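Have a look at the structure below before the remarks.
For this view, one protein chain was removed and the others were kept in their places.
And then chain A:
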Amino acid sequence: MSQFWNAWNKRKDRLRNQTLEQHANKSMDSVKDSPVTSVLEDNIVLIEQQFGKSDDLVVRRFQITTGKDAAVIFLDGMVDRNVISDFVIRSLTTENVTYLSPASNELETTNQLRQIVRNILSGNSVLFIDGSTEVYLINSRGWDRRSVMEPQTESVVRGPRDGFTETLSVNAALIRFRLKDPNLRVKHLIVGQRTQTDVFVMHIDGVAHPPIVEEVIRRIENLNLDAILETGYIEQMIQDHRYSPFPQIQNTERPDKIVANLLEGKVAILVDGTPFVLIAPAVLSQFYQSPEDYYERFYIASLIRFIRVISILIALLLPSLYIAFSSFHPEMIPSRLVIAMAAGRSTVPFPSLVEAMFMEIAIEILREASVRLPGPIGPTIGIVGALVVGEAAVSAGLVSPVMVIIVAVTTIGSFASPSYSAAIAIRMLRFPVMFMAGLFGLYGIMLFIIVMLVHLSSIKSFGVPYLSPISPLNLKGMRDLFLRFPHHLMKLRPSMFRVHDKIRMREDDQS
């Protein structure tokens, strides 16, 4: 008997040591990949040790009809309790089961500890039966999830209204639902040593260039972050140039956009827990294109796209052009206007660079504050702030009236970009251009533009030059650059992503 106790104590010590080790390095990798025993109580202790006796770990013991002891282990709140009580416990305790199979819709068996722990963590429940090393993993996930709603960031006038949610499986279904192609491939990866986040990498086999897909998967697999809370982590870690202000991977909340991009031979990266899905590789032109461009007729779509390009340029350059013109090249402004501007500026004691900085920083504060302000009063405060502060600043003689117009137009221009991540890059780059304009006038602006273009030319996203199809020039690809050609003229997929199935519209499909 004492021998048994010694063995028991040793075992307990070993388990405690194991727990201590896990305190030092509590990531998933530290869970021993060992088989479980056939003794129920041992197994329960083993699992409880793994979770450090967390109080939300629920262990429900019961006796199945054959008389054996059993236990279901799950994490409270992550499972659908109805599944556990109705389909697992009730069916096992009341029905006369000969062959052990709980009446749940999904079932797997394993005897590996690591897999058991991972399943408990991801919301499955685990069924132990005394005397058996087979452990049943029951899909009983059921936590509250947000339903599919209209995306907040990329709204369109015409187009589907559904956006991605925080649940990976729902997001994948939203894509599958639109793209009923058996060639759509999904690669499941688990990233983040502590968060163990599920990541789906999707591409269409036969369209996407396999080396690009492999490169995306390789980079994600090589990530050794301990937490992936949003796609932003992955985006920043796997992009080619981490110090670049320009986003080299696009993110979107819109399933239709993802499908369109998958069809262009790109790769989608879905991360559990966030509605933002990544598209890689991305080129610069993608950031001013909206799915709506393809839904409306091509004249108006091209025109609107053109407007967006202009508004991005305005958002980047207008304040600095004002600085350059008013302090270096007043001769360029039409003479009547320059007189009016000089009259407006006559009370302003600052150089135009200071004046512009003043207003731009004020508008940035307003913008940031209006995001943080609670829902209904946000826009009101924004408008009141802009109007009142602007008006007061003019009448106080702090800024000239032209400056107020310029700041307003700049801000509105930066909102015209359909991609938030590109818009904030432009928003940030506006300030260095203003400094350059304050130093050298138009020459300074041009210096900045050249530096920016050199940088943009040097960027590649997963081997695709960022400025394609302009450079390297690809005339066929330019049909979808500033203008959106009619669909029947875009028979080929853009070749810059090195698609394999090049033809988008086969001749015989055309009616």
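Keep in mind that, in the parts below, a residue touches a chain if its C-beta (ideal position, glycine included) is under 8 Å from a C-beta of that chain, and two chains touch if they have at least 3 such contacts; residues count from 1.
Rule of thumb we're sticking to: contacts and distances are computed from a predicted model.
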Name the absent chain as its UniProt record does, using one of the following: "Heme exporter protein C", "Extracellular solute-binding protein", "Cytochrome C oxidase subunit III" or "Spore gernimation protein". "Spore gernimation protein"
If I consider the whole complex, including the chain that's not displayed, which of A:187, A:241 or A:502 touches that chain? A:241
Contacting the left-out chain in the complete assembly, out of A:194, A:329 or A:487: A:329
For the chain left out of this view, which of A:74, A:462 or A:497 touches it? A:462
Given A:215, A:360 or A:480, the residue that touches the chain left out of view is A:215
Residue numbers in chain A that touch the chain omitted from display: 211, 215, 219, 238-243, 328-329, 331-335, 440-443, 445-447, 450-451, 453-454, 456-458, 460, 462-463, 465, 467, 470-473
